[in-house]
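One chain of protein is taken out of this complex; the other chains stay put.
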Amino acid sequence: MKRTVDVSVPIGPIHPCFKEPARVKCETKGEFVISAEVELGYMKKGIERIMRGRPWQEVMFLAERVCGICSVIHNMVFIEALEQMSTIAVPERAALLRVIVNELDRMQSHILANFSYCYTIEHETLAMYLLDVREHVMDELERITGARVTCAYIVPGGVRFDLRSEDVLHLRANLAVIEEEVTRYMHMFEGGPLIALRSREIGVLSRGAALEAHAVGPTARASGMPETDRRIHHPTYKKLGFSPVSRTEGDNYARIMVRFQEVLESISIIRKCLDTLPEGPIRGGGIPGAGEIAYSGEAPRGELSYFIKTDAAGRVVDISIQTPSIMNIEACCHYMLKGVSSLADVPSTFVSADPCIACTER
Amino acid sequence: MAFPIIPYIQEVTRLEWLRKFFFVKTAPLLTPPYFRGFPELTGKTCTHALFCMMACPAPGAIDVIRTPGGWQPRIHMGHCIRCGLCVEACPNGVLTSGRILESMFYDNTRLSFSFRIDVNTDLCMGCGNCAVACPVNKLIDAQMSHGGRASTDELLLKVSEGKCHVLHVEKCTGCKTCENHCPNEAIRVSRLLEAVHGQEEEV
Partner (left out) sequence: MSILQSVKNLVRSKSIHVAYVDVGSCNGCDIEVLACLSPRYDIEQYGIYVHNNPREADILLVIGAYTPGWEEKLHTLWEKIPDPKVAIAVGNCPISGCLFNRPHTLVDPPVSKHIPIAAEVPGCPPRPTEILAAVLSVAPLVFKDYEVAKR
């Protein structure tokens, strides 16, 4: 079939709306986008090649630097994979502390994604409000782990630092502030008529298309697939008891709202952890041994899998990482962007899928 | 749908918004005390155990140099990733960063090192380079012959029957000298780091 293509518009790699280099090539007919394609390859560092032949204390830091935004979950999945492989037991307190730090990380990642979206649709007020509330989350992360972004908190058999009793008070007070603020911004987003014009019914990903594209994370949950949340399989989360959020609209608006709701969900998970936090040691010791495992966890952007093979000395022989963004970027280009009625909506739709180019290419 | 301007007017007439608008200045750009900065010296005596260098995940971030006052670790900015592993690994508390040392004291945690030496008998030619080069062997038997053969069994590495044998792995200091001197890549030293809870047992 012959297609009428007016112009092929490349967006990126340097674009005011994109924080990271990626090129989206849109074939358009007038302003109407017929098809889109993403071109990657600006961030390939070869992390998996560097990881081979290294012990856990080096691979742990490399795994964190697969993606700087969701660094805690990379750390957690890698270490928990090693623990499963060598049957290292984790103390109860350490397991809950891991969940607390992981949820804080998820909160800041979601708030950052929503900030980018609001910034892209030029709603700078809401964007700056969100960036301000993110600083409160970063404060808590820093108070617990000692670093803002690459925390290096989780080690085999436990965590590195304990949560002090005075920090619990700070954390609870800050959580109350964050909850109040995020709820207010969520209502601002929900009720903003101009936001609705730029977000509702734009970049629609139906449930069928999401299944076909293997969308994961908030992108899939906005299309009515709550079962994609890997946290429901995690033993510690199972004990805490939580239900994944999902929406059915599948447009930009739903994706942002899912993230807002997940931030509130994370706050309640952290509160449950703090209520049930037992006293006890935070490190159980244990040295990883030989083995082979596939292990996955729920990153802020979706399912993250590690396939690891180690030798008797605990060195990583072979490793392969599957990150969530690659599926979401493909879903975004092949399903969401198709049929977008204006080129101005292309960056905002792309950003609403929360693409993380660094972890896509590694 | 509400009239668009009303939410915005509600927003800017909130008391807190007005208070912030008129009275709040930018927060002082201070580094909080709990931030893990670049490791600094505490003034305690460094014993040249080199655990900081072994734990460090960044290439070229830390080395231990000889100064007139004794051994001293040196941090290279631009390479150091401020992970704080060197602070935790040091048995003497020479380095400090943020409140890691304080936390280790309160939480009663530490990082312990153990070493493991693997000799690949298929590749080993029994040349004895590893046994001769090993600094632990030198302390025990300074008269070791060039083939790595010796009369005593107190050694860390010893060549007998044409192959290298590991006799006392607990004496290993993890320096990897043997690995660097092996012509055939037959010997490999693994530094096993373990995050443990409890008091220091061995020095």
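For reference, chains read A and B in written order, and residue numbers begin at 1 within each chain.
Note that a residue touches a chain if its C-beta (ideal position, glycine included) is under 8 Å from a C-beta of that chain, and two chains touch if they have at least 3 such contacts.
Since we're looking at a predicted model, the values are computed, not measured.
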Using the document's definition of touch, tell me which of B:I81, B:C124 or B:V166 contacts the absent chain.
B:I81
Full-complex contact with the absent chain, from A:V24, A:I287 or A:A358:
A:A358
Option from B:P39, B:P57 or B:G126 whose C-beta touches the chain left out
B:P57
Touch criterion as defined above, residue of A:V9, A:I50, A:A209 or A:A290 at the omitted chain:
A:I50
Which parts of chain A are in contact with the chain that was left out?
13-21, 41-47, 49-50, 52, 58, 61-62, 64-69, 71, 112, 115, 128, 131-132, 134-135, 138, 148-150, 356-359
Over the whole complex, note the residues of chain B touching the chain we left out.
26-27, 29-31, 35, 38, 57-60, 77-82
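In this section, only the chains that are shown with their structure count from here on.
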Between chain A and chain B, what's the gap in Å when you average each chain's C-alpha atoms?
30
Of chain A, residues touching chain B in the complex:
55-58, 60-62, 142-143, 146-148, 150, 152, 155-158, 160-162, 164, 188, 191-194, 196, 281-287, 312-315
Residue set of chain B touching chain A in the complex reads 1-2, 4, 7, 11, 32, 34-36, 55, 57-58, 81-85, 88, 98-100, 103, 106-109, 114, 116, 118, 188, 190-197
